[in-house]
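Only a single protein chain was left out; the remaining protein chains are all shown in position.
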Amino acid sequence: MKTLTAVTAVMMVAALYLAFVWVPTERSMGIVQRIFYFHMPSFVVAAVAIYVGLAASIGYLASRDLRFDELAASSIEVGLVFDTVNLATGPLWAKPVWGIWWTWDPRLTSAFVLWLMFIGYLLLRRGMEEPGTRAAASAVLTVFQAVGAVIVYMSNRLWRTQHPQPVIGGGAGSGLDREMWVALLGCLAALLALYICLLQLRRRLERLRRETDGLRRTLYSMS
Amino acid sequence: MSAQPLLCARGVWKFFGDFAALRDIDLEIAPEATLALLGRNGAGKTTLLRMLAALSSPSRGSITARGEPLRSENYRRRIGVISHDIWIYDELTAQENLDFFAGLYGIRKAAVRISQWLEITGLARVRHRPAREFSRGMRQRLAIARAFFHEPEILLLDEPFTALDDQAAGLLRGLIARPSGQPRRTIVLSTHQLQEALGLATEVAVLDRGRVAFRGPNTEDLRASPGDLYKKFSEPTP
Partner (left out) sequence: MGFLRATLAIALKDLRIERRSREVLNVAFSFALVVLLLFSFTFDPSGEETRAMSGGLLWLVFSFAGTLALNRSFARETANQCLDALVSAPVSGAAVFLGKALANALLLLALELACLPVFGIFYNVRWSVSFGWLLLVMALGTWGFTVVGTVFSALTVNVALREIMLPLLVFPITVPALMASVQLTTVLFTGEPIAAEMVWLRLLFGFDLIFTLLGLALVEYVLVG
């Protein structure tokens, strides 16, 4: 864990350097474009988070092992953080460059729907005490959400072809110079490392909570 | 074959999170036995009964009925359950409630059977009134009808006497005590009321903090000094 934290810290510093110092400033948009190197990867990490959650949920349903549930819940919660970063940085970039805070293009809309799904998942867990039923409910919810997220994205794309919206950020990966790709991938790698780091921390917290709960119930049952 | 156990629990654990409600339960119940499942609050009686009622699965180990898993439809067809809760639809009439459950349990000639049981439980006159209008005792008697009328081979009763009125209690006692003409049943009865249980049971099992602390036939000794049961077979609180 310590090595992981150290490596992540180094990667994050490297990413900050790449994005804010190393990569040349984009010609038309200026300095504010550098936010893109964190804006886009955050979404990628959020997507990774929900699919890790999906895999863990399926694992729980198959085995009823609560460690899968811990992994799923942790991944979704960390995913929420990254999705929030994505949603927050979008308008910060869009307003100076395109003059609008928000647009309902497929990517932003999907990011927002994903955010609502994450919130829903966490609120559901908040409202349930018993670990087994909570895990089963969360797992089923995640399967529905992960499948739903894909369909939401596809239907948004379809909608956009009929109701064109201004697109913030241009097509994904369109017209990126080689150095920009390096910065982008570097930041992505750093954020993924950060995700894994936070995930491990969160899992440990979840495990400790479960153990405490179990101890408490055992204690009460003896008095 | 009467030697083969009807219900068989092997190495059953049930976890709620990290808390073990049932620990390493090994239990066999022979056909036509009436087992009194005793124990303090929180000992795990309801947890075990819910498992027997196919409402939950063990975290570890297995429970089978003649080798079949308890979630099989075949097993579920042969059980009748009386739980803490009534399991009756308030908006439906007594008749409609029983009609519905008759459909689920695949009872043939349900109309005749339903009429019989409405008579037995003294609800014939109110058969077309919604259950919502019934008194508590009447609702419990309807629950008894629901649990018994599909002639289950196995009856699972979770503290059934706690809230019954005299009429319902008497009815239930009669049904458990196996009067002639009634089909032979296997009964698992969990209760606090030792005297009641020992009066009806052929076998006794005591649960203490999730473990089987005692298992044996219902003997004169036990009946003579029921209070000792808990003292003898429970771990002292540290």
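To keep things simple, chains are lettered A and B as they appear, and every chain counts its residues starting from 1.
Simple rule for what comes next: contacts are C-beta pairs under 8 Å (C-beta built on N, C-alpha and C of every residue); 3 or more make two chains touch, one makes a residue touch a chain.
Treat the numbers as computed from the prediction; the structure is a model and nothing was measured.
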Contact set of the excluded chain (shown chains only): A, B
Hidden-chain contact residue, picked from the options A:A9, A:V32 or A:L61: A:L61
Omitted-chain contact residue, chosen from B:L6, B:L22, B:A36 or B:A54: B:A54
Residue touching the undisplayed chain, where the options are B:G103, B:G170 or B:P183: B:G103
Residue among B:R10, B:R77 or B:R215 that touches the chain left out of view: B:R77
Contact set of chain A toward the excluded chain (per top definition): 61, 113, 116-117, 119-120, 123-124, 126-128, 132-133, 136-137, 139-141, 143-145, 147-148, 151-152, 154-156, 158-159, 162
Touch list for chain B against the chain that is not drawn: 50, 53-57, 71, 73-74, 76-77, 79, 81, 83-92, 96, 100-101, 103-106, 130, 146
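Everything below uses one rule, namely that only the chains that are shown with their structure count from here on.
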Rounded Å distance between chain A and chain B, as computed from the means of their C-alpha atoms: 49
Chain B to chain A touching residues, read off their complex: 15-20, 42, 59, 209, 237-238
Residues of chain A defined as touching chain B within the complex: 64, 66, 130-132, 210-211, 213-215, 217-218, 221-223
